[in-house]
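The structure under discussion is supplied below as structure tokens; questions concerning it will follow.
Note that this complex is displayed minus one protein chain, with the remaining chains in position.
Naming follows writing order (A and B), and every chain is counted from residue 1.
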Amino acid sequence: MGGKLFRNFSFFSATLSFFILVGIFAILFHYAQESLHEFGFDFLWNQQWEAGEDDEGGIFGGYIPIIGTLSSTVIAMAIAIPLAMGIAIFLTEIASVKVAKPVSVAIELLAAIPSIIYGMWGLFYFAPIVQATFGGNGVGLLTAGIVLAIMIIPFMAAITRDSMNTTPSVLKESAYAMGATKFEVIKDVIMPYSKGGIIGSIILALGRALGETMAVAFLIGSVMHTVGKVTDPTTSIPVLLANNFVEAEDLEMSSMYFLALILFVVSFIIISTAKFYFLGKKVK
Amino acid sequence: MNRLLLNKIILLLSTLSALIGISFLFWILATLSYKGITSIQWITFTKDLVEGGIRNLLVGQFTMALLATLVAVPVGMMAGIYLREYGHGSKLAAVIRNLSDVMMSAPSIVIGVFVFALLVDPFNGYNGWAGVVALSIMMIPIIISTTDNMLALVPQELREAGMALGGSKHKIILQIVVRAAKVGITTGVLLSFARIIGETAPLLFTSANNQFFTMDLTEQFPSLTVSIYNLATYPDEASRQLAWAASFILTTIVLIINLFGRFIIRNKK
Partner (left out) sequence: MAKENLVMELKNFSFTYAGASKPSLKKINLPIEKNKITAMIGPSGCGKSTLLRSMNRIHDLYSGNRYEGKINLYRADGSKQNILALKKENDFIKLRQEVGMIFQKPTPFPMSIFDNVAYGLRLSGIKNKTELQDRVEKALKGAAIWNETKDRLNESALGMSGGQQQRLCIARAVALKPRVLLFDEPTSALDPISTGAIEELIAEIKSEVSVVIVTHNMQQASRLSDYTAFMYLGDLVEFDKTDKIFLNPKEKLTEDYITGRFG
């Protein structure tokens, strides 16, 4: 009967995500073998990245791109979290309905801008400003971190806003009725109530920042160097992959798969952790 | 510190944050528009990349995004229907839902690497189909989530009323429940289309790019986003200009689709 066919097809479609996920892990793991065997866990601490002669062998270590990914993300989070929280507070508790609507739309448009556009704008307009203010070359860790922050702020602000909006009005009203200031109501009632969603949004944004490729590719400098000053250029895992993956051979390519695997696993863990925090409340 | 003073400071800082956010939006859009509009010429739309235009890139990007949508929507909707209508409450559905959400936030470059290993390496060449597959993989979890959430909003009484008339489950789902959630699901599809069409990373080593006009998906396929990435790094002024023109057009398309989607949802409420 049509019913059984429909149900089976829907079940099969649902399990597709599972198979794709497993497939990704399997493929990355498979192709990373060469590098895994050659370098083992030392791969994580090794700062070298040199192809061997005639593209045979070579020494590859993931330290620099890993640190680049982590530090650009940390910079981004440090900037983004307070700003995103501020925007969420503005949208839920400060702005009148007339103002909140267009501002909300503006924030969501910011989120819709493709990352490559952030890269273009960042490279030609923002980098010179960073250079003028902080020195360095314009392209480097700091610029990448700041633009990354701008990219994840709308996302974090939107989810935080939705989380905060789930706070029942009666709860807020009881606090105001006791003479609490707006800030106190936010601090003592709204934040604790929407804690799960807020933390979840932060962690989710963290996951996004880790995997961000195009904007960072324009702005981080794409050189295999460690960072001395925060304005120095370096690279990150997604950037290294974006720029060098196709030309790599054998061991180098295997090392790239290794890096992709690391990135994938770390993202998976972080996003799953975020979901755990959302478990309490169904935020949209 | 004085409670009222602290309150004022926090509220001020929050408002400031919102202002900063909005000003960045305007800054980006302003520079984009300025550079974009001044870089557009007649040939931008009439010629292909090889001759200094972006015609083939627009067609190529749209084609791949459209094909990805044609794959992702049925699969995603069916999966969402399973999660909400058949598997609702079951542990399996919960696991699948979580996995799907993970895929939604997974790094797009990794998906590109995956599809490369699957569909490019074995065939010794970039091809448009690989690009379509990569985009579909990114789109499917979004459609699943949208469908799942929109179906959840349909009141249970509607399902019961359908069953009470003697309907079989799958007919009720298709003819009543999905129909009731139609607006939300359509908006979800629109918004994810807007997101997919702006993606670069998954295309870098799957469909790569093509200077020439082609509709042959078995070879390298023209991409607007990949081209922007390449053009921006060329030293000559003409390439930079083209990159700006392309960026402006891409952003305009994406934002229009977004605004349109939000407009639909606002009106149908």
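The rule is simple: contacts are C-beta pairs under 8 Å (C-beta built on N, C-alpha and C of every residue); 3 or more make two chains touch, one makes a residue touch a chain.
Please read all numbers here as calculations on a predicted model, not as lab measurements.
J.: According to the contact rule at the top, which chains on display are touched by the left-out chain?
T.: Per the touch rule above, the missing chain touches B.
J.: Just to verify: which one of B:92, B:158 or B:259 makes contact with the chain not shown?
T.: Reading the full complex, the residue touching the unseen chain is B:158.
J.: Contact with the hidden chain only, please: which chain B residues?
T.: 155, 157-169, 171, 175-176, 179-180, 182
Throughout what follows, only the chains that are shown with their structure count from here on.
J.: Spell out the residues on chain B that touch chain A in their complex, using ranges where they run on.
T.: By the definition above, chain B touches chain A via 3-4, 6-7, 10-11, 13-18, 20-22, 24-25, 27-28, 31-32, 35, 74-76, 78-79, 81-83, 85-87, 93, 95-96, 98-103, 105-114, 116-118, 137, 140-141, 144, 149, 168-171, 173-174, 191, 194-195, 198-201, 204-205, 225, 228-229, 232, 243-244, 247, 250-251, 254-255, 258-259, 262.
J.: What part of chain A is in contact with chain B in the complex they form?
T.: Result: residues 1-3, 6-7, 9-18, 20-21, 23-24, 27-28, 31, 82-87, 89-91, 93-95, 103, 105-110, 112-121, 123-125, 150, 153-154, 157, 181-184, 186, 204, 207-208, 210-214, 217-218, 238, 241-242, 245-246, 256-257, 260, 263-264, 267-268, 271-272, 275, 284 of chain A touch chain B.
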